Structure formats: C-alpha cells, structure tokens
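Below you'll find the structure I mean.
Let's turn to chain A:
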Amino acid sequence: MKRVYVNENWCLGCHLCEYYCAFASTNEKDMARALKGIKISPRIRVEEMDGISFAVSCRHCNEPLCVKGCITGALTRVDGIIMIDKDKCISCYTCVLCCPYGAVSPSEDGAVLKCELCIKTYSRTPMCVKGCPNEAIVFEERGE
Partner candidate 1 sequence: MREGMFRNLSGCAISGIISKSGKRFSGQRIIDSITVMHERSNGLGGGFAAYGIYPEYKDYYAFHMFYDNRTAKKECEEFLEEHFDIINLSKIPTRKIREITDEPLIWRYFVTPLPTKLAESQLDEREFVARCVFRINTCIDGAYVFSSGKNMGVFKAVGFPEDVGYFYRLDEYEGYCFTAHGRYPTNTPGWWGGAHPFALLDYSVVHNGEISSYDANRRAIEMYGYKCTLLTDTEVITYIIDYLHRKNKLTFNEICSVMAAPFWSTIESKPQEEREELEFLRYTFASQLINGPFSIIVGFEGGMMALNDRLKLRSMVVGEKDDMVYVASEEAAIRVIQNDLDKVWSPKGGEGVIVTVEKGKI
Partner candidate 2 sequence: MAIDYIYPDYEIVRNYDRCINCRVCERQCANEAHEYIESSNKMVSDDSKCVNCHRCVSLCPTRALKIVKSDHTFKTNANWEGKSIKEIYKQAESGGVLLSSMGNPENYPVYFDKILINASQVTNPSIDPLREPMETRVYLGAKPSKIERDENSRIKRNLPPHVMLSMPVMFSAMSYGSLSYNAHESLARASAELGILYNTGEGGLHENLYKYGKNTIVQVASGRFGVHKKYLSSAAAIEIKMGQGAKPGIGGHLPGKKIVGDISRTRMIPEGTDAISPAPHHDIYSIEDLRQLVYSLKEATRYTKPVIVKIAAVHNVSAIASGIARSGADIIAIDGFRGGTGAAPTRIRDHVGIPIELALASVDKRLRDEGIRDNVSIVVGGSIRSSADIVKAIALGADCVYIGTAALIALGCHLCRSCHSGKCNWGIATQREDLVKRLNPNIGYKRLVNLMTAWQHEIMEMMGGMGINSIESLKGNRLMLRGVGLNEKELEILGIKHAGE
C-alpha cells in the first residue's frame, strides 16, 4: 500500500505541508480564501530541533493502537487507511494518548484530527506530498 514517508535529509522546515494539509480539508479552490485569518489545524506537523526537521503524520500502522484504543469504533482501518468517523467520535482522546507518533490530535470541532491520505478530497496524491518543495515527503509503495 502507498504511504506517506518523510525524509529528514530533504525537509527544509518550511511548514508548507501543514498549510497544504489544512487547505486540503476546506474544499475551497483558493488557499488565500480558505486559510486567510484562520489558525490552521493540520493533520501533519513539522517537528524541528537543532537544525533537524521532519514532518509527522499518521503512519497508518498495520496494528494501529489508536484503533485498538478507540472506545466507540470511530477509528477504523479501511483498505489499510485509518479513517475517522466524526459522528461516532466522542472526544475521549484515548487515541491521542495511544498514538506513539503524536499523529492524532484534538480539534475544536469535537472529533479528533488525523491524516486520511487525502482520500476524502479531490486529490489522489496527498496534498502535503504535492506541496512539498523538496520531495522530503513522498507517497510511495515500500512494501509492508
């Protein structure tokens, strides 16, 4: 299955992935209109320290702890992609605590936020990958 991978060698810490990610979930055509004046809640986040940076988003684990821990069944694994059903989520944040990568985060609208590989959007390639100026984030098949 194709997954998002990051290569810290090429990550510039520009944070564009976060903005493209936030933009992806808005259904707007224009990023300025979509994100103007908003504090974004991206599903991918750049971690930086001592000149090293890399983006972190859901790994779509084969044995996902978040799904295991989800008490309502809001998180499920569908064709290898871990999806969130916002209607079922009750914001208990068990998944946020379970995820070893910190890839699930709380949000203001109640349900947790996590990367769903942009499958709910028009784009076939995740927007963080498309928007990365240095191919530090790639979407590829690397075997299980």
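One rule holds for everything that comes next: a residue touches a chain if its C-beta (ideal position, glycine included) is under 8 Å from a C-beta of that chain, and two chains touch if they have at least 3 such contacts; residues count from 1.
With respect to how the candidates were assembled, all candidates are chains of the complex that A comes from, given by their letters.
Every value quoted in this text rests on a predicted model; they were computed, and no experiment measured them.
S.K.: Chain A is shown by itself; which of 1 or 2 touches it in the complex?
M.R.: Contact with chain A is made by candidate 2.
S.K.: Looking at the complex, which residues from chain A come into contact with candidate 2?
M.R.: 9-10, 12-16, 18-20, 23, 30-32, 35-38, 51, 131, 133-136
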